[in-house]
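Certain chains of the assembly are absent from this excerpt, and the rest are unmoved.
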Amino acid sequence: MKILVLNGPNLQLLGRREPDVYGRVTLAEIRRQLDRRARALKVSLDFLQSNVEGELVTAVGESAGRYDGVVFNPAAYTHTSVALHDAIKASGVPCVEVHLSNVAAREDFRRRSYTAPVCIGQVAGFGADSYLLALDGLVGYLRRARAIGAGGRTS
Amino acid sequence: MKILVLNGPNLQLLGRREPDVYGRVTLAEIRRQLDRRARALKVSLDFLQSNVEGELVTAVGESAGRYDGVVFNPAAYTHTSVALHDAIKASGVPCVEVHLSNVAAREDFRRRSYTAPVCIGQVAGFGADSYLLALDGLVGYLRRARAIGAGGRTS
């Protein structure tokens, strides 16, 4: 089982500066934690960050056939990118939307997510742990889907 | 460490009927899974379901001093209850919002969450696993908060 962890704009800045505000965890550290968890879950993991919407679109589009699932923090593009919405839908690869912060507690323009309706689920607000929980949830989803087909759920 | 798992309206119907649509997992089964995970995490766990908004308001209000955190699926009240918003804020107890389905893929009137801005985070779309991931995330949050104080995070 192969998972792609995809990271959107400004996440390259994580932990490098203003650690009292954004925490000291860097994206490299998140990657290390994810690698460790991936080994425990016996899945393989690739990791990508880009500030360019079109590169993220390409990565999602190319994930089909290469990856079983995507853990995706689209960051600011969550709220503005119809192109990423279309890419996730077109790829057909199960995707989990992840956010470090609790976006619901921030500006109004962050209330709309273009990516969420085409993802299978969302994890937000747990800092670096959001990624780990998303990975756990995605792997569980994929294993259940292999075993019995993804059943319905509600509320 | 003591956690309250709180469930809103219509969740008593889960799994009892139309299993091809809503899955066969009942709320009792979710409770059993949560109890098992709680024991593994060495936390104690109470479990409550009510269809009455005011009873949920009371449960949240009384959680202060009794519980270290709340895993909350407010179901339909997510989208309409200012009273639950106020209760979570007033209680001061860290709360995680959880949904079985990916609410972002449903009707427009489910886009607004009154509870999310006063929770620490959200997990949605993983079926029964949403609860387990939320519990994991909440316990991690509480342990980190005890160790070093809840630091900032972003995006």
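First chain written, first letter: the chains are A and B, and each begins at residue 1.
In this section, contacts are C-beta pairs under 8 Å (C-beta built on N, C-alpha and C of every residue); 3 or more make two chains touch, one makes a residue touch a chain.
None of these values were measured; they are calculated from a predicted model.
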(request) Count every copy of the one sequence in the whole complex, not only the 2 placed here. (result) 12
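Following the convention adopted for this analysis, only the chains that are shown with their structure count from here on.
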(request) Could you give the separation in Å between the centres of chain A and chain B, each centre being the mean of its C-alpha atoms? (result) 21
(request) Please name which positions on chain A make contact with chain B in the complex. (result) 10-11, 14, 20-24, 73, 75-76, 96, 99-105, 111-113, 116-130, 133, 136-137, 140-141, 151-155
